[in-house]
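All protein chains but one are shown in place.
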Amino acid sequence: MIKPGQLVMLVSPKGKRYFRVLQPDEVLNTNDGHLQMQTVMEKGFGGRVYTHLHRPYTVIKPTLYDLIKSVKRQTQIIYPKDIGYIILKLGVAPGSKVIEAGAGSGGLTTALAWFTGDHGRIYSYERREDFTALCRLNLEKIGLESRVELINQDISSGFAQENVDALFFDVRTPWDYLEHVPSALAPGGPIGFLLPTVNQVSILLSAMQNRPFSSPEVLEIMVRHYKPVPERLRPQDRMIAHTGYLIFARLNAPDPDMDHPAPSIGEQEEKYAE
Amino acid sequence: MIKPGQLVMLVSPKGKRYFRVLQPDEVLNTNDGHLQMQTVMEKGFGGRVYTHLHRPYTVIKPTLYDLIKSVKRQTQIIYPKDIGYIILKLGVAPGSKVIEAGAGSGGLTTALAWFTGDHGRIYSYERREDFTALCRLNLEKIGLESRVELINQDISSGFAQENVDALFFDVRTPWDYLEHVPSALAPGGPIGFLLPTVNQVSILLSAMQNRPFSSPEVLEIMVRHYKPVPERLRPQDRMIAHTGYLIFARLNAPDPDMDHPAPSIGEQEEKYAE
Amino acid sequence: MIKPGQLVMLVSPKGKRYFRVLQPDEVLNTNDGHLQMQTVMEKGFGGRVYTHLHRPYTVIKPTLYDLIKSVKRQTQIIYPKDIGYIILKLGVAPGSKVIEAGAGSGGLTTALAWFTGDHGRIYSYERREDFTALCRLNLEKIGLESRVELINQDISSGFAQENVDALFFDVRTPWDYLEHVPSALAPGGPIGFLLPTVNQVSILLSAMQNRPFSSPEVLEIMVRHYKPVPERLRPQDRMIAHTGYLIFARLNAPDPDMDHPAPSIGEQEEKYAE
Partner (left out) sequence: MIKPGQLVMLVSPKGKRYFRVLQPDEVLNTNDGHLQMQTVMEKGFGGRVYTHLHRPYTVIKPTLYDLIKSVKRQTQIIYPKDIGYIILKLGVAPGSKVIEAGAGSGGLTTALAWFTGDHGRIYSYERREDFTALCRLNLEKIGLESRVELINQDISSGFAQENVDALFFDVRTPWDYLEHVPSALAPGGPIGFLLPTVNQVSILLSAMQNRPFSSPEVLEIMVRHYKPVPERLRPQDRMIAHTGYLIFARLNAPDPDMDHPAPSIGEQEEKYAE
């Protein structure tokens, strides 16, 4: 028994996936015929339901990975491999408040909304109206729109929020907006960037040197899939070679005591007390 | 102002990190002298506090990445690069119920507890008593122990839970326990494994062929860090070449209609409806 | 001025490449019309020649890389990234004698013949008649056939040569033929293998443990290309993720003194005297 309002993924006999926020009186029109959502509700996750043409659909509780892959896109979306790492580095948790600059199609927005839960809040800025609309559509389809404040606005005049827990930039020239970070992000808070070219990384690092950021970190993540054949196990022939470089840093705390400046966080090798 | 019960990270002038669940009357003994947690509470995140020897400490709200790196370990722990991806593939969210087989030092346990929040529940099985104790210690240090049921027990007789949202194995011979998965994991639910050698991956894939699992996926994740020098940008000289292979699959739904068997999930190329 | 008998590469206006061993009286029929090889000879490398339809062709001295890419294939060929490393590890040099088991389409054969020169000798075994013919065709096209003895024969009864400098296996079950190595390869000589799956690597390593081989080494080589755009430098989106695993070892020298067995080569960390 699935509760109304819960998100379900319906998998067709050919593997096609439909996402729906369950409404018992809805009828889903598929390529294989009509499907009563009332029946989906009653069968529950893992259940089998049939269209009016007797085609079997499987009812699945989707993972975040399923959702990200389902995002309808007009832009390059951020990949799951990168999203997982971003979430950890930004410290996103149930209840977090996060600013995202450059929502695009909403892949990362989906993940941020997923993890912050009903008590968190995502502020997603997007300059282009068409992308804002697409992002909204993608969020609505999976019922996460209430957790996200979508702001169709350029960030050149800064952010309306204060003291958010984390900030992520997925824009072409993030260095142009660094000045707006201290008033929006909590002191000591984590900041992240995704950039496709090395030239952009270089410019960003340079710009950060004159700003109150510490512990800059640059990295890239590669995922290699294997053919899952036990007796002939080997990597797939081809792989994604590049999506983008990830850059992370911390906003420094303001220094109240100029005579005894504290070291910036992470200037030293990380050490952990027992 | 930080609320009692919140987690804080205190960074010493030399970069050493202390984690504490804030209790206003505690006095932290550091290598640099005593620190009043009352002062930490008042200064707030991003603030500067001084030991009785006048050494400045910075008060930071830790990210999950910080916590994972701080785990005191007696075992090989799972790396952030792998944890981020696992969380996405397992669909872990606020409120999730997850079984972890093989808690070890508690690196993944920490992440699972972090993301499922106060309304979720982690069931962590660990055969060895010393590891169970260490894992508990690590969770207590960061105040996440209430979200985790630590079970110091072999899994050869199965799991006590039913219908959990996801299941992860970090044990040496996971194929020995596959039979216990269907009674514990919700139908259609995601399952994951971490294995260090190709031989283990091959044995596991083979064992899964005779069990109700579909969509097996094998992959490895590599992270390459760069020296963050804008005018001489280049990868670090060395990197971690291997931590382990990740394997994911879905538990099939039981088939109520043997005359019209449904396809297993993911047998086909994934397709997404608009 | 190019000498008759030299190898030339002719590049069409559309980038199509033709390879010819120069014969002054030949007329090359291209998609762009006839080309007099006499003119090619006179213009020399780097020169421009015209077909009877006035289409310009450029005369180039091909590199080994050009030749390997031009190999007409019916089999998976060995990639340049792997060939370069194989050549170094096998110690192939002008004058070397090398056995290749599994010639296939002749990609590695081409490289071996290229480097050993007129005074070396390549012994290439190939079980299938069609591959043997194809390999011969590929070698003839570039004028290297005289350096190669192509042997259309199964290697299950061993090799006819003795004391060759190096031996390379590109066959599916190389472990079946290890017993024939000591009589063919010089003592202390290098041996190499290419295998696509981890299962094969594991079986081979196991089989080598009972044979007089030392210093086994297993590796894989990945090449990542970048888009050569100076102001937007970034890796290509996709790359070859896997061609095969390379395995190298040394044939032990026979031990004349059983009372004082010498260590096998490479059992220890490599050290180099000044």
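Read from first to last, the chains carry the letters A, B and C; within each, the first residue is number 1.
The working rule: contacts are C-beta pairs under 8 Å (C-beta built on N, C-alpha and C of every residue); 3 or more make two chains touch, one makes a residue touch a chain.
Just so it is clear, the structure is predicted and the values come from calculations on it, not from any experiment.
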Chains in view touching the one left out | A, B, C
Sole contact to the chain not displayed, among C:P4, C:P94 or C:G158 | C:P94
Touching the absent chain when the full complex is considered, from B:D25, B:E129 or B:D237 | B:D237
Who touches the missing chain here, C:T39, C:T58 or C:N152?
-> C:T58
Tell me where the left-out chain touches subunit B, residue by residue.
-> 196-199, 224-225, 231-242
Which subunit C residues would touch the chain omitted from the figure, given the whole complex?
-> 11, 13-19, 30, 45-48, 54, 56-66, 68-70, 72, 80-81, 83-95, 111, 114-115, 117-118, 165-166, 186-190, 198, 201-206, 209, 216-231, 233, 245, 247, 250-251, 253-257, 260, 262-263, 265-274
Interface residues of subunit A toward the undisplayed chain are 198-199, 202
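By definition in this document, only the chains that are shown with their structure count from here on.
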Through what angle, between 0 and 180°, must subunit A be rotated so its C-alpha atoms fit those of subunit B, rounded to a multiple of 5?
-> 180
Would you mind working out whether subunit A and subunit C touch using mostly the same residue numbers, over half shared, or mostly different ones?
-> same
Just give me the whole-number Å value for how far the CA centre of subunit A lies from that of subunit B.
-> 19
Which residue numbers or ranges of subunit C touch two or more of the other chains?
-> 198-199
